[in-house]
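A single protein chain has been omitted from the complex, and every remaining protein chain is retained in its original position.
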Amino acid sequence: MKISARNQLKGTIVEVTKGQTTAHIRIDIGGGVIVTSSITNESVDSLGLKPGQAAYAVIKASDVMVAVD
Amino acid sequence: MKISARNQLKGTIVEVTKGQTTAHIRIDIGGGVIVTSSITNESVDSLGLKPGQAAYAVIKASDVMVAVD
Amino acid sequence: MKISARNQLKGTIVEVTKGQTTAHIRIDIGGGVIVTSSITNESVDSLGLKPGQAAYAVIKASDVMVAVD
Amino acid sequence: MKISARNQLKGTIVEVTKGQTTAHIRIDIGGGVIVTSSITNESVDSLGLKPGQAAYAVIKASDVMVAVD
Amino acid sequence: MKISARNQLKGTIVEVTKGQTTAHIRIDIGGGVIVTSSITNESVDSLGLKPGQAAYAVIKASDVMVAVD
Partner (left out) sequence: MKISARNQLKGTIVEVTKGQTTAHIRIDIGGGVIVTSSITNESVDSLGLKPGQAAYAVIKASDVMVAVD
């Protein structure tokens, strides 16, 4: 499946933390940068996500803001 | 100002494309990765965004999905 | 690629309208229901989206609200 | 109240699962399609959402991505 | 229709600017605060939005970030 989301950052899952309904996934995308994702527990189970696994952080362009110092 | 958004990816603006109301900003965050952002033209003017400028791509964790091959 | 987004509604593209930076795609998911998507022109070009094509409307669960009459 | 969100998919609530702060609602929109929504527990209580109830899955066009096989 | 979105800020539309596909609506919610919304041109036409009209800015809680100085 190819998806329209402009941002598909390749990395490795380093942490999976499940709450009661919502899980947090941390993906190391290299260069010392960790991306944090908040998804449903069901998605974690459905994709079998676990630390050490190769994965992409996928983000729609309209969900990216820009900041300057 | 410090913001709750978990993902603040440091980089350099490489392209600013304005449409009639919506602009696309491309930020090089290193390691060959370009992040695309879709924001209002007003934001571009208000922050004075232009290529070459240091900037952050800011993304709320709940807007990050996870994909696997 | 398999993605964490809980909602992947299968259908057929019935309309592609490009603006200067943002495009609107309408997908017929059956039962008389049309889903409207707003994505970048780049995505349209990159995926080669056009009317008649099979496609999925993909939506993260945290972007779905619930309404009652 | 009429809302600007382009996508208002009519269906029936089939499942309500509350976590500590976040709830998941599953809505059957017909044709064998279930839409999953992640909202606050407060919203569930405020609207009195429960299985069997008629409801709409409401989604802003800018939150809909497009995928192709 | 009652919607799950936690934030429904009452005000008056003060500006409607249409682009080719995307429109910007500015709503005065009182106390000197203007909220900016980016929606499809179709929504503007469908709801007949125009300056002077009473309206609500509706925002899902998961789309609200928190910042501190």
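Chains here go by letter, A, B, C, D and E, matching the order in which they are written, and residues are numbered from 1 within each.
We take it that a residue touches a chain if its C-beta (ideal position, glycine included) is under 8 Å from a C-beta of that chain, and two chains touch if they have at least 3 such contacts.
Bear in mind the structure is a predicted one, so any value in this text is a computation, not a measurement.
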| item | value |
| --- | --- |
| Interface partners of the hidden chain - shown chains only, full complex considered | A, B, D, E |
| Touch with the omitted chain, as defined above, among B:V14, B:I34, B:L47 or B:V68 | B:L47 |
| Missing-chain contacts mapped onto chain A | 17-20, 22-24, 36, 38, 62-63, 65-69 |
| Absent chain, residues of chain E that touch it | 3, 5-9, 13, 24-25, 27, 29-31, 33, 35-39, 43, 47, 49, 53-69 |
| Missing-partner contacts on chain D, residue numbers | 1-5, 19-22, 40, 42, 60, 62 |
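Methods note: only the chains that are shown with their structure count from here on.
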| item | value |
| --- | --- |
| Distance in touch steps, counted as few as possible, from chain D out to chain E | 1 |
| Leaving out chain A, the still-touching groups | one piece |
| Furthest chain, CA centroid comparison against chain B | D |
| Between chain C and chain B, distance of the C-alpha-averaged centres to the nearest whole Å | 23 |
| In chain D, residues with contacts to at least two other chains | 3, 5-6, 24, 36-39, 43, 47, 49, 56, 58, 60-63, 65-69 |
| Pairs of chains in contact (touch as defined earlier), listed by label | A-B, A-C, A-D, B-C, B-E, C-D, C-E, D-E |
